[in-house]
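Have a look at the structure below, then the notes.
Removed from the display is one protein chain of the complex; every other protein chain stays in position.
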Amino acid sequence: MPSVKVESVTKRFGGFTALEKVSINIEDREYVSIIGPSGCGKTTLLRIIAGIIRDYEGHVYVDGRLFDSEPLEKRGIGYVFQNIALFPNMNVGGNVSYSPRAKGLDKSVVRTTTIEMLELMKLTERYYDYPRSLSGGMQQKTALARALASNARLLLLDEPLSLLDLKVRTELRYELRRIVKDLGLTAIHVTHDQEEAMAISDRIIVMRRARVVEDGTPLDLYLHPKRIFTAYFLGESNIFEGNVAEADEDTVSIDVGSLLIKARNTGFQTGERVVAMLRPELVELGGDINARVLKKTIEGLFSRIILDVNGIKIIIKQPYSIVSGIGEGSYVKIRLPEKHILVYKYPGRDLYSELSLY
Amino acid sequence: MPAVETRKTIGLKKVWSRIIARLDKLSEKKTVVYSLYFASIIFFLGIILLPSLLGILLKLDTAMSVLSDPELLKRSFSAIFSSVILASIVSVLDVVTGLPLAWVIARKKYRWLSIVDSLVDFPLIVPTVILGYSTLLLWCEETPFSIIGFNGISPGFITVLLLHFAFSYPVVVRILVGKLLDIEATYEVAARTLGACSFTTARTITIPMLKSGIIASLILSFARSLSETGATIMVAGSFENGPVFIKKSIDAGLVPPMVFVSLVLIVFSILILAGLRLFGFKLKIPFRKSYRIEAALSVERVTRLRDASAIIIFLFLVFLPACFMVLSRMHLMLSSSLLGEIFTLQGAWFTYWVSVLNSYVIGFLTTLINIVFTLPMATIIVRRKLGGLVSRTLEALSTTSIIMPSVALGVSLSLFWGTTGVSDFILVLLAHLCITYPYMVSTMVSVLEDIPVELEEAGRTLGGTPFKVFRSIVLPVAKYSFLSGVILTFTRSVNETGATLAVSKTFKTVSVLLVEWVKAPGMKVEAGAGTMVLMLLSIILLVIFRYIYTKGGGGVA
Partner (left out) sequence: MPKVVLEKVSKKFGRITALNEINLMLEDGEYSCILGPTGSGKTTLLKIIAGLVEPDSGDVYIDGRRVTGTPAETRNAVYMHQNYALFPHLTVSQNIIFGLTARGFSEEDARRKVSEVLEIVRLREWADAYPRELSGGMQQRAALARCLATGARLLLLDEPLGALDARLRLEVRRELSRIAEELNLTVVHVTHDQSEALSLADRLILMRNGKIVQAGPPEEVYFKPNSIFSAYFVGESIFLEGIIRSVNGRNVTLELKNGMAIEALSDDSFNMGELAVAAVRCEDIEVGGGPLTGSLKEVNFLGSFAKLVFELPRGLKIIVNIPLSRFIKEEFRIGASFQLSIPREKVHLFKPPSKGLAGEIEAV
């Protein structure tokens, strides 16, 4: 039963630090995503757990067993690659049966495992096809079947969907989760796509600049991020800079220029410099703030509207049906609901570098 | 004074930019571009392909007279047989011993291995005749191994084998390293995570994916062994293979046997090439399961032993022969009286310097003409300018001549052009063009293939005409591989002996002259000093090339 523990791992490539004292814990049968901007170290972390990268400081334990000097082929992991990496010299059947053959298993075992995995991925008809004749989505499904045929209980997924068409990507991610859950596997999934991470995982680990920023369930990270960077990186957000104009036990009023924003007080004093955050989906229509519609676009499942409130830009997202009557240039009333506004201490350096992706 | 000069250069610059602008405009016209393609095809057919085949085919009847002379027939066939056996052994040995070294270099685990990496290139810059001379000295005449009781071997099959092994080896390693680097590491990692040990991974994943590189290596080392003439003559002793036999026939003025052996060699080599291409690619290595022995072979102790023996084989059988001559003849360069003779052009040295000049002039012209005609050819092949079928046919035809033995090619050319009464200089030039052409084409093809087509497309839609895109994007981006193609062609021409010997008895390149000196009795000192000078010249030339190579900075990631 694979649980994974990474203890204070540091990895440097020449002068570049890819990981700086990273520690994470993953429970058995948990589906965890690691997300972050490119270059944040997420892939390096995955490769260290897989044993592809061997020289690092710190320790990796799987099931409580020290794994640092375990050779790659003995780790019992299934690794799924971004570039899919199906063996071009073998057909689908050959690829999927690779692992049992390489382990020298009995012919009959090789056969049953292969067929079983192909059935699971609905690929049985493709047994004799070569990878190049399959679509991208099929190829990745074959790669997954190949990894599962090794009887691995721990699945490491390195941006497995990022090279696929969007539509294929969204369909495949649910299939991925279904299979992992059905088979009771532990999965670590690296991605830069926040929506994918939210849709697929039990828990998300956010990384930036070689460190872990924070971790939590998708809903927690989206609604109550502990760090302003998480709010910025995960989904879209309205971020306001300002000073606390008034503070009592329950509420604070934040002066963000030409607007006073009220929020629950989580320990701030009058005069303190703060940052307030509100998700565009949680801005409510109807209220006493008058706003002009600057731009309205449809974005897949909802309307995204940029509003102007006395020179301050506020983004809102609402279902089409609700805002169908609102056109560019018109005025709407909005409310910024107190309970959904999160207030953060103004970051030590400045907001820009706190939010920077790299 | 300087002012005048600047004005002159400004004037020149203006003229130059005007020419460029004119060419830019011209390249927009489809007729201009297509006539260029047409010219390059005519050049290929009329100068390269047909003469090298027709010369022999026209003399077919004389060749047949060999059939009625059992003695001669037996000697001919024994020579042909020796050539083919030798080439087969050499190519297999090269690949079998070259693959582990290529592996060590490509999957470099330690930093010090980059030294081995650069050492591999060293034998490439040693002219073949020097390698031949060096082999002779190392294994037969002055073997340093006498201190451990090894007193040398007499020249013959073994020395020829050692020579051919050594001079194809670096090329084979280079090809395999390149191919290994092309194979994405993820395939091997994937196999390992699926539970395959490193040996099983190599057998089932890497080697099948490396197949085209292995076949190319086999073809190239086979072809080079079949072609090599000059150095082979130096170390052959009484051993007689195809090229040696042809050379002896030429010297004796016997036309029928030389045509006969040339013809059979050409036919044989084409058959081998076709066979390797057709069946080699169909060949599959079955994979049912992994064997226990594979796990044992993957143990670190075993892999270390394999790596070490690959490096030792390289050092003793390739690297040492390549530099032994320099070590053993260094003292000649320190004797001032000899140096005086060399540089005051006394006695034989006048002929020596003329031959050096000959070599370099021929090399320069060969390279230049080939660049002009192979570039459009490579464009036709890679960018499918005249349709897929034409491209594929031209590619197959132009690379086929790589495998034709150069001495046989020379025989054919001299028979074809000999009747027209052209000068020996032109004959040698034509021969060198034919021999280097396939190398140049395949380099240019890979140059163009490596350039992402989107760079050209971007250049075009930004408003660049085809010629502007070519000179300001394609050429600079491909600078390195382009230059290495130029170096390859040039050195190949300077090293060439077989065809040169076959087309002319009087026009001597430096390689041909040195073969004569080594074989001639009583020329030991001259032979030693002559090879030393050639070695120095080669190194100087290489440094100059390197300088051009790295000049201009920038570099392409």
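Order of writing sets the labels: A and B. Residues in every chain begin at 1.
FYI, a residue touches a chain if its C-beta (ideal position, glycine included) is under 8 Å from a C-beta of that chain, and two chains touch if they have at least 3 such contacts.
Computed from a predicted model, the values in this text were never measured in an experiment.
Chemist: Which of these touches the unseen chain: A:Gly137, A:Gly216, A:Gly287 or A:Pro347?
Modeler: Of all options in A:Gly137, A:Gly216, A:Gly287 or A:Pro347, contact with the hidden chain holds for A:Gly137.
Chemist: Touching the left-out chain: which of B:Gly11, B:Gly418 or B:Pro476?
Modeler: Checking each option in B:Gly11, B:Gly418 or B:Pro476, the one touching the absent chain turns out to be B:Pro476.
Chemist: Which candidate, B:Pro438, B:Gly459 or B:Gly498, sits in contact with the chain we can't see?
Modeler: B:Gly459
Chemist: For chain A, which residues reach the chain that was dropped from this view?
Modeler: Where chain A meets the chain not shown: residues 37-38, 135-138, 141, 165-168, 171-172, 174-175, 192-196, 198-199, 218-219, 222-223, 233-236, 279-282, 284, 297-302, 304, 317-321, 357-358.
Chemist: Spell out the interface residues on chain B facing the chain that's missing from view.
Modeler: Touching the missing chain: residues 28, 452, 454-455, 457-466, 468, 472-473, 476-477, 479, 554-557.
By our rule, only the chains that are shown with their structure count from here on.
Chemist: How many angstrom lie between the centres of chain A and chain B, each centre taken as the mean Cα position?
Modeler: Spacing between the chain centres: roughly 53 Å.
Chemist: Show which residues of chain A lie in contact with chain B when the two form their complex.
Modeler: 50, 52, 72-79, 81, 83, 85, 87-90, 94, 98-99, 101-105, 107, 110, 146-147, 150
Chemist: For the complex, which residues does chain B have touching chain A?
Modeler: 184, 186-187, 189-197, 200, 204-205, 208-209, 284, 287-292
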